[in-house]
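One chain of protein is taken out of this complex; the other chains stay put.
Think of it as A, B and C in the order they're written, each chain with its own count starting at 1.
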Amino acid sequence: MLQYLTCGESHGKYLMAILEGMPSGLKLDSSYINDELLRRQRGYGRGERMSIEEDHVEIISGCLKGETTGAPIGLLLENKNFTIDSLPPLFRPRPGHADLAGALKYREEIRSILERASARETAMRVATGAVAKRLVSEFGAGLVSHVVQIGHVSVPKKPLSFDEIGEKVKTSILNCAFPQAERDMIHAIDLARKRKDTLGGTFEVIVRGVPPGLGSHVHYLRKLDGRIAQSLMSVQAIKAVEFGLGRDYAETPGHLAHDEIFYNRTRGYFRKSNRAGGIEGGMSNGADIVVRATMKPIATLGKPLRSVDVRTKRPMLADFERADICAVPAASVIGEAACAFEIARAMCEKFGGDSLSEMKRNFRGYLAQLRHS
Amino acid sequence: MLQYLTCGESHGKYLMAILEGMPSGLKLDSSYINDELLRRQRGYGRGERMSIEEDHVEIISGCLKGETTGAPIGLLLENKNFTIDSLPPLFRPRPGHADLAGALKYREEIRSILERASARETAMRVATGAVAKRLVSEFGAGLVSHVVQIGHVSVPKKPLSFDEIGEKVKTSILNCAFPQAERDMIHAIDLARKRKDTLGGTFEVIVRGVPPGLGSHVHYLRKLDGRIAQSLMSVQAIKAVEFGLGRDYAETPGHLAHDEIFYNRTRGYFRKSNRAGGIEGGMSNGADIVVRATMKPIATLGKPLRSVDVRTKRPMLADFERADICAVPAASVIGEAACAFEIARAMCEKFGGDSLSEMKRNFRGYLAQLRHS
Amino acid sequence: MLQYLTCGESHGKYLMAILEGMPSGLKLDSSYINDELLRRQRGYGRGERMSIEEDHVEIISGCLKGETTGAPIGLLLENKNFTIDSLPPLFRPRPGHADLAGALKYREEIRSILERASARETAMRVATGAVAKRLVSEFGAGLVSHVVQIGHVSVPKKPLSFDEIGEKVKTSILNCAFPQAERDMIHAIDLARKRKDTLGGTFEVIVRGVPPGLGSHVHYLRKLDGRIAQSLMSVQAIKAVEFGLGRDYAETPGHLAHDEIFYNRTRGYFRKSNRAGGIEGGMSNGADIVVRATMKPIATLGKPLRSVDVRTKRPMLADFERADICAVPAASVIGEAACAFEIARAMCEKFGGDSLSEMKRNFRGYLAQLRHS
Partner (left out) sequence: MLQYLTCGESHGKYLMAILEGMPSGLKLDSSYINDELLRRQRGYGRGERMSIEEDHVEIISGCLKGETTGAPIGLLLENKNFTIDSLPPLFRPRPGHADLAGALKYREEIRSILERASARETAMRVATGAVAKRLVSEFGAGLVSHVVQIGHVSVPKKPLSFDEIGEKVKTSILNCAFPQAERDMIHAIDLARKRKDTLGGTFEVIVRGVPPGLGSHVHYLRKLDGRIAQSLMSVQAIKAVEFGLGRDYAETPGHLAHDEIFYNRTRGYFRKSNRAGGIEGGMSNGADIVVRATMKPIATLGKPLRSVDVRTKRPMLADFERADICAVPAASVIGEAACAFEIARAMCEKFGGDSLSEMKRNFRGYLAQLRHS
């Protein structure tokens, strides 16, 4: 029942979100959300706007004295770049964007499409995701994201632990946990910038500490992987989503594709591998949830692609709006938020409860049940 | 507003589905649905059950004299293998299945989890998808699927047209459009069978004839790619979903990653490439929608994996239930159905209407609007 | 997340329902459901069909060995009167029915509208409601319904207790708890029959044993009274829904309109009156939920009303289909089912949990919390 709506245009006065269904009693302050927003804004390869504008969200409802009350949480973010009323109309749709299909669908001038389709909207997804992260953290769960590929540069196959990744990305300007790969990525970005080109890439989100049994196999809309896939694929520019071995499952034989089951007193049931990415039968299985998403290169190019003027139908170069070279680090933060929301939603469904203390009591009851299963 | 629920267990008496929200006036008979069910059952690499049991669905409501009435469509499929009451309990969860997480979550014996989690349920997804396909076909749209990888065997990169694929898969026992690749795939399956192993793979679904503007950029739950991703990822054993260039976007530079826009009188706006897989900004852009999904190898192995007896907690080999070696061809048919449903749902939303004739009138109005845009 | 769909036509082969979201571990057998269906079929004033046809539902999924498994519950009811294919078309819409608006909306012949709009569909609402009743009974809650008015005959204002009502209606052929009123109602029905007329009336549903805090004030779609109102108003022929004092609130001054709050050790917070009908601020307040609904008279009259032939547009008398004189007793059973579903849904949301034992554990935790509040 956890749900949210966002609104706001890229250069409008405000962005807003309403997050409905959070339990009461969760400590929450805007600085936590703003830290996440800052994470989204950073990243080598971003254009000018990002550097000048630091987002600050205001919690305008659903919180009293620093704790949620159970009422809908309103988040308000003032755009410093509030120029929508004076921006010129656009007539040359950019390939790779919502511009053309949106203008045709809504019978709108391209500007009004672009203002909503812009990745600026993801600020509110990060903000709501931050609240979700706060919630899941109360249950001992945590999320981390890191960039695993930009252009032709991939990180080594060597897996790092959740904590290592969390530690390493702190000092990375690309949210990358491998310093050598990061250097190569920076180089690739510099090269792309020189060529007035852009770069896409792949990031990974890991959710640790989720108990087995979130999501369900009984109905397709309850499957946790399906929900996370929707959430991630709906992030601007995301074109691929994979769990665990993902694409590589195609060439992995069955006897190497699954995670054998073990048991000991201390850990209960456990696995020695995590090829499934923590999800079996549409449910969390207790292992880390590991999901990767691939982002296409920014579609607004310094050297614009060919397009058509929608008034004259004559060939023209596409409009040029903004100048990020690579936004994969930002996308990784957004993807983390998108996952956090789905985990929080699944937890609210599984554990019910209207207050954090009730939800925790139900959660502890479930953990005890698991221990005796 | 188009929605459905399915129910039924793998060895229960019936599988059922209720599809709610279809317009009236659509010609529909069970033979069309049964043909799709047959497509799902075929495929080299399937176990014994598939060969003996031909599914027949009965349309038990929502149709009068061969046409839908607007009322919910009830689909009933009698299981020939109705043995659920006499099947033994299971105690050794199979890695890669819902068995363990499901048993823990629902406090159920493994049998009752497996009976619902089984891919048998996908028969009803194919059945509802078949109805959806009938609907979208009325609007000139069509779907085709084909297997592009099994194990290490991939089809050539050379793209085939929608019609070529549709033609070629007709004579393929693997729903594969490339005869040489098919032979190699068959060989790989034979080898896996010999080794008591299983194989996964990748299939592609193509939707042709969808107008620009299905889905929307305005709200994340309206994005067509997000919805299709959820629908596909929620199919049993699917672990990756990609649109267009998909994973390869990571290493494709921006100037080669998008589809430039052209216009001529006859075609209106058009593209010469389709890297986006037909979706930009969460909307169909008028090009073919191209989506690929990767299936993990069947988790029930002839040479069972290590597991634990849930009663004694002692190490045991996993239970063995059934013996498909490779179900990627079946998955491709199911994936096609899953996509068909989402296309139909998006069309019902976009064009409204309660009768097929009203929906078509609205559709034609939109096409005319597009022509004058 | 508890949800259901129904399908089936009045004279079709089957009626079906799929109930999705029930916890595992609930004892359930078809005889319990069939008893409720029988309650729906009884009642003085019904036509011929009711007396000959005893409904039997088969639980075709979601249950194993007499207990739910968490999987969707499929309910199948075979219509003994399966004549839909041979029934003649209809051309004279009946005032007060879906006939005309439905035929215009769906471009359908009246028969296909009537077959779905018919109150026959309520059999499946009773069946799903019966499962819901089973669930809520596990939490100490119970429902009872009784007829409080038919035509001009009302029951005395004297309130009976939940148990008294439950006891008294057992021997009533009108589901009425007041024998004298029942006799007068029977007389009124006999008179109406003689006049080829029909009668409406009002029934009351009481839900006992619901803890405070089902539903919520925070969002309009979470309000329990709003949900129950939708559920009841969507039952065929229901035209008014009231909680507690209902319409009489209009003329009750504030100081007599609310339920003062008291407290003692044994009972915790309690009230000495129940004007609110157990709901304050969109939430259960711990008192009995008391809701009344008014049903219009059956719209198919022995002496048909004026209508129009839809082919010729000439004035004609309306088609005549069936011959109940008064269905308020049946409606009261249906209303009880509709309420039971909403209570069960609210409980599933509030207490979460996938198994009955988990849900009960969460429930007990909440009760303990209440005791210490």
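Simple rule for what comes next: a residue touches a chain if its C-beta (ideal position, glycine included) is under 8 Å from a C-beta of that chain, and two chains touch if they have at least 3 such contacts.
If you're wondering where the values come from, they're calculated on a predicted model, not measured in any experiment.
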Would you mind spotting which of C:2, C:28, C:59 or C:192 touches the chain that isn't drawn? C:192
Out of A:1, A:38, A:71 or A:173, the sole contact with the unshown chain comes from A:71
Since one chain has been left out of the picture, which residues of chain A touch it in the full complex? 3-9, 12-18, 20, 23-25, 60-62, 64-65, 69-74, 76, 84-85, 105-108, 111-113, 115-116, 354-355, 357-358
List every residue of chain C that touches the chain not included in the displayed model. 5-6, 93, 95-105, 107, 113, 116-117, 125, 149-152, 192, 195, 197-202, 212-213, 216-221, 223, 225-236, 239-247, 249-255, 257-263, 269, 271, 276-277, 280-286, 294-299, 301, 303, 305-308, 310, 313, 315, 318, 369-370, 373
Where does chain B touch the missing chain, residue by residue? 1, 20-21, 70-72, 213, 216, 218-219, 222, 348-354, 357-358, 361-362, 365-366, 369
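One rule holds for everything that comes next: only the chains that are shown with their structure count from here on.
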Could you work out which chain's C-alpha centre is the most distant one from the centre of chain C? A
For chain B and chain C, let me know how many angstrom lie between their CA-based centres, rounded off. 38
Centre distance in Å when chain A and chain B are each reduced to the mean of their C-alpha atoms: 26
Rounded to the nearest Å, the gap between Cα centres of chain A and chain C is 44
Counting only residues that touch at least two other chains, what does the list for chain C look like? 20, 70-72, 354, 357-358
